[in-house]
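All protein chains but one are shown at their positions in the complex.
Right, chain A next:
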Amino acid sequence: MGFLAPEEWQAVALSLRVSLLATAVSLPLGILVAHALARWRFPGKQILNGAVHLPLILPPVVTGYLLLLTMGTQGPVGGLLAEMGIVVAFRWTGAALAAGIMAFPLMVRAIRLSIEATDPGLEQAASTLGASPLWVFITVTLPIALPGIIAGAILAFAKAMGEFGATITFVSNIPGQTRTIPSAIYAFLQVPGGEDSAMKLVVVSVVVAMGALLASEILARRVAARVGGR
């Protein structure tokens, strides 16, 4: 990498890895939760809705600290996982967990809106034609809501790329392990002469964010044209 020094490139590669994992793992769950919030009626729906949106409203440091308390090796969940040999605290997977949780509300909102905009009459038509609820979801709801799902995934990816507060609180700022682009920028700005490196990472951030938005726009437009039935 000519443009980036090894240390900087490490942060970029790690950020991409963390964000991709966070998006990929949370997407199926996000679709499920969005569908439940859009279409199902069940007790505790408002509590689920609130829980999903909590990371959007809480200070990221609080979310990170709560993660540390529960998912840390001493925490109730983290301790159990540690006995099974899975440790996320102070690991890149932990960074992905923090980023995924912070991005989750944005993802769910976008997907939920597109599922709500899908005509329930089409789902009824599919069921009268013999499709079980699961098949209705796979063959009708999902493809028609696809533009919103893509938008939700890209939004979540971009948010994960930029996540800072919860990540640094939960998994600290370990080079090569948890030092993502925002953490690296922060670290470079703390040392004299680090402005150049910070500036380069800022450029990378802007390029990646713009690229993601552009890709989602093009993709969503293509899918919308197809789903629009022309």
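What to note about this one:
Just so we're on the same page, contacts are C-beta pairs under 8 Å (C-beta built on N, C-alpha and C of every residue); 3 or more make two chains touch, one makes a residue touch a chain; residues count from 1.
Rule of thumb we're sticking to: contacts and distances are computed from a predicted model.
Of "Elongation factor 4", "Molybdenum ABC transporter ATP-binding protein", "Amidohydrolase family protein" or "Succinate dehydrogenase / fumarate reductase iron-sulfur subunit", only "Molybdenum ABC transporter ATP-binding protein" is the UniProt protein name of the chain excluded from the display. Only one residue from A:Ala125, A:Ile138 or A:Val202 touches the chain missing from this view: A:Ala125.
Across A:Ile31, A:Ala89, A:Val140 or A:Ile185, the single residue that touches the chain missing here is A:Val140. Contacts to the hidden chain, counted on chain A, fall at residues 119, 121-122, 124-133, 135-136, 139-140, 143-144, 226-230.
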